[in-house]
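Removed from the display is one protein chain of the complex; every other protein chain stays in position.
Then we have chain A:
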Amino acid sequence: MKLSTTILAASALAAGSAFAEPVAPGDVQFDDYGAVAESLTGKPGDPEKGAEVLSKRSLGNCVACHQISSLADVPFQGNIGPTLDGVGDRWNEAELRGILSDANNVYPGTMMPSYYRVDGFIRPGNGYTGKAAEGPLEPLLTAEQIEDVVAFLVTQKEQ
């Protein structure tokens, strides 16, 4: 529930708690260039977990479309999108968070899925069952997973 999340987040912030509720998908603040300045969880992500999200079919499955040599032992990397080698040189943290949350703001009409958006889809399904979605959709990745991936991607510098 959007409203209560916001209220919760606000009161958590007011209380100075480090464990604020994550920003809900509809509440993400994109700037004019599609970048997102604030962490979705209010804290830094874990790069190791991020690498896992990138690799696993059941998680981000980013390697379905992207090659990345620092994860060379992950088999069958696709080549639909650009390689992610050196991506931390090309984009800063806020930009990477924006691309991940909704790449359409950066690349209008891109084939890259929006990992932190829950509306505007045509015939959304219930996961990969082929059946209609029941109730509100979950984003493809959680706020925490997005932050983990961002934390990993910023480390990807060309040597």
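Please note the rule applied: a contact is a pair of C-beta atoms (placed from the backbone, for glycine too) under 8 Å apart; a residue touches a chain by one contact, two chains touch by 3 or more; residues count from 1.
We take it that contacts and distances are computed from a predicted model.
Student: Which one, "Cell shape-determining protein MreB", "Phosphate transport system permease protein PstA", "Fimbrial assembly family protein" or "SoxAX cytochrome complex subunit A", is the UniProt name for the chain you do not see?
Tutor: From the listed options "Cell shape-determining protein MreB", "Phosphate transport system permease protein PstA", "Fimbrial assembly family protein" or "SoxAX cytochrome complex subunit A", the omitted chain resolves to "SoxAX cytochrome complex subunit A".
Student: Considering the whole complex rather than only what is displayed, give the residues of chain A touching the chain that is not shown.
Tutor: Residues 32-34, 57, 61, 63-65, 67, 75-80, 82-83, 90-91, 95, 105-108, 111, 113-114, 121-133, 137, 140 of chain A touch the chain that is not shown.
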